[in-house]
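A protein chain is absent from this complex, but the other protein chains hold their places.
Which chain is which? They are A and B, in the order written, and residues in each are numbered from 1.
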Amino acid sequence: MGERITFAIAAAVALGSAVGVVTLKNPFRAAVSLIGTLLAVAVMFLLLAAPFVAAIQVIVYAGAIVVLFLFVIAYLGERPGRFEHDPMARYEVVGWIAVIALGVQGFIALANSRLAGIFDDPKATGDIGSPRAIGEAFTDPFVVSFEATSLVLLVAALGAVLLAKRAVLGEGGR
Amino acid sequence: MSDVALSGAYLGWFVLALPLLGAIVLALIPGEPSRALTRVIGVGSVAAAFVLVVSLFAQQLSNDAERRAGTSTLWTWVDLGSLQVDLKILVDPLSVLMMLVITGVGSLIILYSTEYMSHDRDYRRFFVEMDFFIFAMLVLVLAANFLFLIVGWALVGLASYLLIGYYHDRPSAVAAAKKAFVINVLGDIGLVLAAFLLVRQLGTLDFAEVFAKAPQGLGDGTFIAEMVALLLFVGAAAKSAQIPLHTWLPDAMEGPTPVSALIHAATMVTAGVYLIVRCNVLYELAPHMSDAVAVVGAVTLFVAATIATVQDDIKRVLAWSTVSQIGYMVMAAGLGLYSSGMFHFLTHAFFKAALFLAAGIVIHALHDEQSLDRMGGLKNHLKVAYFATAAGCLAIAGIPPFSGFFSKDEILAGAIEAGTLGKVLAGVGLVGAGLTAFYMFRLLFRAFHGPEPDGGYHETPHASGSAMAAPVVILAALATVGGFIQIPFVSHNLRDWLEPAITADPGIEAGHGQETLIIVLSLAVAAIGIAAAWWLFGSGPERRLARAQKLPRLRAFLLDQWRFDEVYEAAVVQPGRDLGDAGVRAGERGVGQGPVIAAEAVTGAGARILSRVENGLVRTYAMAVIAGAAIVGAILILAR
Partner (left out) sequence: MNVVPALPLMIVAGGACVALLASAGPGGRVRRDGPFWAGAATLIAAAVMSLVLWGDRQEALGGGYRADRFSMLLNLVFLAAAFCALLFSVREPAGVDRRGEYISLLLTSTAGMMLVAGAGDLIALFLGIEILSVALYVLCALEVWRERSLEAGLKYLIVGAVGSSFFLYGLAFLFGASGSVKLSVIGENLSVASFTDEPLLLVAMALIVTGLAFKASAVPFHMWTPDVYEGAPTPITAFMATATKVAALAAFLRIFGGALTDLVDTWQVAIGVVAAASVIVGNVGALVQRNFKRLLAYSSIAQAGYLLIGVAAGTLQGAESVLYYLIAYTAMTLAAFAVIIIREREVEDGEMVDALAGYGRARPVVGVVATVAMLSLAGFPPLSGFIGKFLLFGSAAEQGLWWLAVIGAVGSVVSVAYYLRVLRVMWFGTPAHGGEPRKLLTIPAPVLITAVTAAVAVVGFGLGASLLMDVCRDAAAALLAA
C-alpha cells in the first residue's frame, strides 16, 4: 500500500513538472521545473528496486544536464521568443483532440490489459538494478548497445562542435 | 504445344532483335548520320525482320497444323518459387499473322516516310522511334506470357507517346501524346490486375498453362472468370480505342501521317483485338463479359461512324473511321467470331494504311493542309492518291470484289447466327456499314472531285516521288484483292490457319441463306450511303453548304464528338488538376498564396486545409505525428 501511495505522489509530481516545462514562459523556470520530473522518475526507479539507476538519474540528469541547460540559458540571456502570426493557431484544437485520443486509447488499453503486474502488486524479480547486475548487462548481453551508445555520443559531440564552429564562421561570412 | 513443335521458333528472337538493333544503332551513330544511311538502317532493319517472318511463315506452311506453333525461352525472368515467369516467345499462326502485318505493312510505311519526312530537321529521331515502335509491337504479339505481354503493351504505349508528340514544339501534339499515354497506362493497369487474378487463381502467367488450367481454375461463367475478362478488356479497350477509352485516338492525329498509318490504323490499335482473340479461352468462360465486349464494339462502331460523317479534317475522318472499324473487330471477337475479327484486322490493315498514306500524299502535296474545305478536284493532280483512296473507299464500304466486302460480311453473317444479341448487333453493324460508305465517299468526293477551292491552288499540287507512291500502290492492290483469302461459300483458309491458336472457337457458321441475305442487305446500305454522299457532296460547295446547314443541333453534337471529352474534363481532369494544384501550393513555402489558390479549387474545403497543413512550421509537423499515432492506434483497435 505504501508503495502505491509513493508511486502516486511521484507520478503526480512527474506529470505536473512536465506540464510546467512546456507551459512556463520563462526558460529558467522551465528548466528548473524539469528537475522535478527527473527527481520523481528517480523515485520510481527506487520503487523498482533499482537504486543504482536512481542515483545515476539524480547525479547525471538532475545534476549535470539540467545545470548545463541553466548555464546555456544564463549565457544567452533571456531573449523573449518572437512568434510570427501562427496560421495554424485555429487548428490547435486538432492537436488537443489527437492528444486526448491518444490518452483515451492508452487508458482503454491499460484498463483491459491482462498482463501480469498491472493490477496485482509489481514484484521485482531478481537482482536487476544493482551496480553489479548493470555492469554485467553492459559487458555481456548488451555490449553491442553499450558500445553503440558511445557512437551516438561521438556523433552528437562531433555534430555540436561542427555546427557551433560553423555558426561562428557563418556570422563572419564564410 | 511443346517446345519442339516448330523448330524455327527461336527465329522470333531475331525478328525482335532486328528493329531494336536498328533503333539503337541509328540512335548511337555520333554526329548527324547521312540521310541515305538513316534510310538504309531504318527501313532495312524492319524489312529484314519481314523476310525472317516470311521464312517462319513458310516453315509453318510446310508443317501440319499441329506443328505450327512453338515457343522459345531465353531465361527465367521472375522466380518467386511459387510463380515462375520466363522471357519466352510464342510463335504460332496467330502471332505470325500479326507479325506479317506489322513488319510487312510496317516496312512499307517506313519506306514511305523516307520521302514524306524528308523536309524534317529531326530525320534520324523519326526512324529511331519508328523502329522502336515496331520492336515494341513485336514484343506484344510474340510474348508467351502475360508479364511479357504487359512489357510489349507498355512499350507500345511509350513508342506511340513519342511518335504522337513527334512535333514537340506544337503544344497540341504534346497534349495529344500525353492523353494517349495516360489512357494507355490506364489500360496497362487493367492488364496488371488481370495478371494478379490469374496468378492468384492459377499460379501461372504462361499462356499455354493459363488456357489449359482456366476451365478448372476459373470456372465457367464464374465471377472470377468474368472479372478476368473485364480487366483484360480494360487493357484492350484502351489500346484499341473503344468507348469509353477512345478519346485519345482522334487527337493522336497530331503525329506525322505515316505514324497515323502505322500506329493508328495498321498495328497498335488492333492490339486489343489481338488480346481478345489470344485469350479466346478466357472469353469463352465469361459469357456475360463477351456479350458486353460485343456491345461495346457495336456502340463504338456506330458512335464513331456518326462522328466521322461531320469531320472536316481528312485525317480525323480516317481516325474516326478507324475507331469504327475496330469496333467491328471487337464486336466480332465478343460474339465469338474470332477468326472473322482477325480477317477484318488483316483487310483493314491494307485498306486503312492505303487510305492514310494516300491522305499523306495529299497533305504533302498541299503543304500540310489537312482541311477538306481547302481540297477538291485533286483527282486531276494526284492520280496515285486518287486511285488508292478510291480502292480504299470501295474496300471499306464493302463493295465486291474489294477486300472489305468479304471480311465485313463474314462478321455480319456470323453475328446473325450468334443468338438474339447477335442479330441486334448485326443490325447495328449494317447501319454502320451504310454510314461508313457515306463518310468515306464524302471524303473522296470532297477531296478529289468537284471544283478546286477558291478557284484553284496557288501552286499546282506536286505528285509524290516513287518512295511514297510505291507503298501506296502495293497497299491499294492488297486492299483490292486481299479479301480472296476467305470467300463465302467457297473457302475459309484463314480460319483453318488460325485454328491451332483459337482453341475455344465456338464454331459459329453462317448458313447459305443468311450469308446471301447479308450480302444483299449490306450492298444495299452501301449503295444508299454512296448515293447520299454523292447527292450531298458530289457537286459544288454551294449545294454542300446549303444542305449541311440542316439539323444544326445534331451536327454540333456530332462535331463535339458526343461530348465525351467535356464529360471527362468536368468529371476527372479538372478536379484532379485542382487537387494537385492545391496540394502542391501547399508544399510551397509561406502560406500567403495557399488559401487564394485553394479557394479556386473545386475541392474547396479539403484542399484549403491541405494547403495550410504543409506550411513549413515544425509544430504542425509534430502535431501530425501525434495525430497519426492516434489514428494508427484507432485502426489497430477497430480492425482487431
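Some observations on this one:
Here is the rule we use: contacts are C-beta pairs under 8 Å (C-beta built on N, C-alpha and C of every residue); 3 or more make two chains touch, one makes a residue touch a chain.
The structure displayed is predicted, hence computed values, not measured ones.
Of the chains displayed, those contacted by the omitted chain across the entire assembly are A, B. The omitted chain makes contact with just one of the residues B:D79, B:D373 or B:D496: B:D79.
Across A:A12, A:L68 or A:A109, the residue that sits in touch with the chain not pictured is A:A109. For the chain left out of this panel, the touching residue among B:I487, B:V567 or B:V632 is B:V632. Taking the whole complex into account, chain B touches the unshown chain at residues 75-82, 87, 147, 150-151, 154-155, 158, 165, 168-169, 174, 178, 181-182, 185-186, 188-189, 192-193, 195-197, 199-200, 579-581, 583-587, 613-614, 616, 618, 620-622, 624-629, 631-633, 635-637, 639-640. What chain A contributes to its contact with the hidden chain is residues 105-106, 108-110, 112-115, 140-145, 148-149, 151-152, 154-156, 158-159, 162-163, 166-167, 169-170, 174.
By our rule, only the chains that are shown with their structure count from here on.
Measuring from the averaged C-alpha position of chain A to that of chain B gives a distance of 66 Å. Listed in rising order, the residues of chain B touching chain A in the complex are 591, 612, 615, 617, 619-620, 623, 626-627, 629-630, 633-634, 637.
Chain A makes touch with chain B in their complex at residues 86-88, 91, 94-95, 97-99, 101-102, 105, 108.
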